[in-house]
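Left out: one protein chain. Kept in place: all the others.
So, chain A:
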Amino acid sequence: MKISENKFSRILRPSLFALLLLPAIYYAWGVWQDSLGANPLEAVIRGLGDWGLRVLLLTLAISPLRRLFNWPQLLRLRRMVGLYAYFYVVLHLFGYLWFDHFFDWEEIWFDILERPFITVGMVAVILLTPLAVTSTNGMIKRLGKKWKKLHMLIYPISMLGVLHFWWMVKLDITEPVIYAVILAILLGERLFNKFSK
């Protein structure tokens, strides 16, 4: 599959860019209009986390989709989607630091030490940072083969992301299980692809 270069860069890429911005607009609008329910700050933190995880999984879906549709152009969308994932994860973290702890660093440090779901979430966002930083063309060139190796960190990061959500949930694990299944499919496809060659 292939679409014209014109359609790709004039329609597909900007549409996807706008689409991925919608959740951020939704929450900004929701806070402004006070339409996020009784506990809007929690809704914002949770919502941004949900979208961080969703867009992270979307990033991981690009290679399998490229293979499925035999559509090499898709790969050129991956950086943007990946950076969007980082965008939502960082906003999620910022929401947590601000609305949950009001930048009380001692409390935050206790939280990281005492709560396993915070620990893994924090590790995930720390590991994600070098991937975002090295996403420029210059860095890709400079790092060469090491770049690919470094960016394989996305696999453990996504597992930590799902684990973070799973451990956060009090009892009803339906949602985290759905994310875990999707992640298993996306990673499984890679294994299958690697060993069936």
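Here is the rule we use: contacts are C-beta pairs under 8 Å (C-beta built on N, C-alpha and C of every residue); 3 or more make two chains touch, one makes a residue touch a chain; residues count from 1.
Everything that follows uses one rule, which is that contacts and distances are computed from a predicted model.
Chemist: Look at the options "Protein-methionine-sulfoxide reductase catalytic subunit MsrP", "Ion-translocating oxidoreductase complex subunit B", "3-isopropylmalate dehydratase large subunit" or "C-type cytochrome biogenesis protein CcsB" and return the one that UniProt uses as the protein name of the missing chain.
Modeler: The chain we cannot see is, by its UniProt record, "Protein-methionine-sulfoxide reductase catalytic subunit MsrP".
Chemist: Which of these, A:1, A:41, A:133 or A:181, touches the one chain of the complex that we don't see?
Modeler: Of the listed residues, the one touching the omitted chain is A:41.
Chemist: Sort through A:115, A:151 or A:190 and give me the one touching the missing partner chain.
Modeler: Checking the options A:115, A:151 or A:190, the one contacting the hidden chain is A:115.
Chemist: Please give every residue of chain A in contact with the chain that is not shown.
Modeler: Considering the whole complex, chain A reaches the absent chain at 37-39, 41-42, 100, 102, 107, 110-111, 114-117, 167-168, 170-172.
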